[in-house]
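Note that one protein chain is taken out, while the other chains of the complex remain in position.
Coming up: subunit A.
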Amino acid sequence: MPEIKVTPLGAGQDVGRSCILVSIGGKNIMLDCGMHMGYNDDRRFPDFSYITQQGRLTEFLDCVIISHFHLDHCGALPYMSEMVGYDGPIYMTHPTKAICPILLEDFRKITVDKKGETNFFTSQMIKDCMKKVIPLNLHQTVQVDDELEIKAYYAGHVLGAAMVQIKVGSESVVYTGDYNMTPDRHLGAAWIDKCRPDILISESTYATTIRDSKRCRERDFLKKVHETVERGGKVLIPVFALGRAQELCILLETFWERMNMKAPIYFSTGLTEKANHYYKLFITWTNQKIRKTFVQRNMFEFKHIKAFDRSYIDNPGPMVVFATPGMLHAGLSLQIFRKWAGNEKNMIIMPGYCVQGTIGHKILNGQKKLELENRQTLEVKLQVEYMSFSAHADAKGIMQLIRMAEPRNMLLVHGEAKKMEFLKDKIEQEFSINCFMPANGETSTVATNPSVPVDISLNLLKREMALGGPLPDPKKPRTMHGTLIMKDNCVSSLIFFSDFGCPWLEHQLRFTCRVQLQDAHSDSDTHIRIYTHLKSVLKGYTIQHLPDGTVMVESIVIKVSSSPEEPNTKVLLLSWSYQDEDLGSFLSTLLKKGLPAALSSM
């Protein structure tokens, strides 16, 4: 039976890194290539030894697809392509291709320069890796080769995030990456058509949560900012680029307007440059017929938000500042932080994940004293707030997505099976489909029922029509016999025969089969024994024992041979033509069972 195999790479129960292998129709695809942010050693990389024990991956993979720019989905890509070795195509959307290298370089700098690690990719490797990237547009089918095609769908979540459909022949798989089903202000919600893939692959991490509403998260953010400003404090919000930050800006602007607030709000100029870049990506990306459910406004026309100047850091009184970089590991946001950390009236709001080794990571772990490069210590007295604004699907969202795509099977990665049984039952009950939950390193095999598209040659058609007679009735199908030749689960050719009595049969097809028997008799005795056995079993068939020893049943030929080294092992060679296929199969199965011991010779 044809089948699709899915293996999430990784070990045990660890979540926090995505790298999934899919084998479909003879093709091997790697979905995402994430870094595990919790480890400092080689465990943070996916374990590629599953693919091959040593050497490059190029010949084992047909392509690599990256769903979005978060490091737990793309962080190990340069390691995989340049240090392990892969020269094939890497697919991702345009915004992902633009943003990935920036994040990877930041990440590399922190890991190598700040933490002093050695087994890590270099700046040049990031560049070389990105040269292998082929960008994808939404809803556009891309031919990876003659048989493999892929298509990207909108996932929401972050700029450029995509869900991907992978198709070989009539078999297909959809991988969701990270996505959200409730629209948020600037990115909207994921969407896919009723593509009915054989398997829908999704993360199980959020499958058992029910998300707090967006408005409560926003309320909390406004409340914290408002409280700080009211007591005369300053609020620092380190951000990566004007993406999620844009939502917060719109929020603050509306609130400031409504409450007639006077305190100034700034964003740093570095942010403006990045924002321009981001804005261009954003416009071209979302112009592709995305649902327009989110607020459309010019990202830069804020009444209350102004450009920041370094000299304002020491200005007295309350203010709110958006500054890069997002993890406080360098630059302006760190500079501001150092000035403001010592005052308990101030606040820092971290809107996202911070990599280990950064100051952001340390203060989110509650560290109150920081050691800086110049041996100075910094006391952290300001209020630290960790707020997550990232848009993720939850239990309800997964059900919605399944309803949209109508997959034949569901597969959830990165979950503990015993903690997911309820969800599995729910999916199986509501949709009557199987739900697979492979552990990391474990392969799930999903049987498929591919349809085989059939063409007919022009000659055959012409000859058929030349036979004359009435035109065929489309309501009365005519049976034709044919043979499907498959290799490695791929259809390599289909040969047609017409029904009986057709004068222009051109192809001859013979099957051969070897059956091994343990038999101590001589070859010629074995021939006789076979003849006798078949004569008693197959009554009504023409069975002959030819002078050279060969036994024939109808047109099926059975010949016995043995090698001098192993006289007790006989090899029966069976050969039959296409027309006697049924009988031939029957005989081979029968003879595999061996010959009865007591056979009277005739």
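Rule of thumb we're sticking to: a residue touches a chain if its C-beta (ideal position, glycine included) is under 8 Å from a C-beta of that chain, and two chains touch if they have at least 3 such contacts; residues count from 1.
Definition applied: contacts and distances are computed from a predicted model.
Suppose you had to identify the omitted chain by its UniProt name; would it be "Phosphatidylinositol-glycan biosynthesis class X protein", "WD repeat domain 73", "SEC24 homolog C, COPII coat complex component" or "Ubiquitin-like-conjugating enzyme ATG10"?
The record names the chain that does not appear here as "WD repeat domain 73".
Among A:V112, A:V142, A:C195 or A:A395, single out the residue that touches the unshown chain.
Of the listed residues, the one touching the omitted chain is A:A395.
Looking at A:I210, A:A466 or A:A597, which makes contact with the chain not pictured?
Candidates A:I210, A:A466 or A:A597; residue touching the omitted chain: A:I210.
Of the residues listed, A:D87, A:D145, A:D193 or A:E227, which one is in contact with the missing chain?
Here the residue in touch with the unshown chain is A:E227.
Tell me which of A:G116, A:P316 or A:G366 is the one touching the absent chain.
For the chain that is not drawn, the touching residue is A:G366.
Tell me, which residues in subunit A touch the chain that this view leaves out?
Touch with the absent chain occurs at residues 208-213, 215-217, 219-220, 222-223, 226-227, 231, 255, 258-259, 364-366, 383-388, 394-396, 399, 418-423, 425-426, 429.
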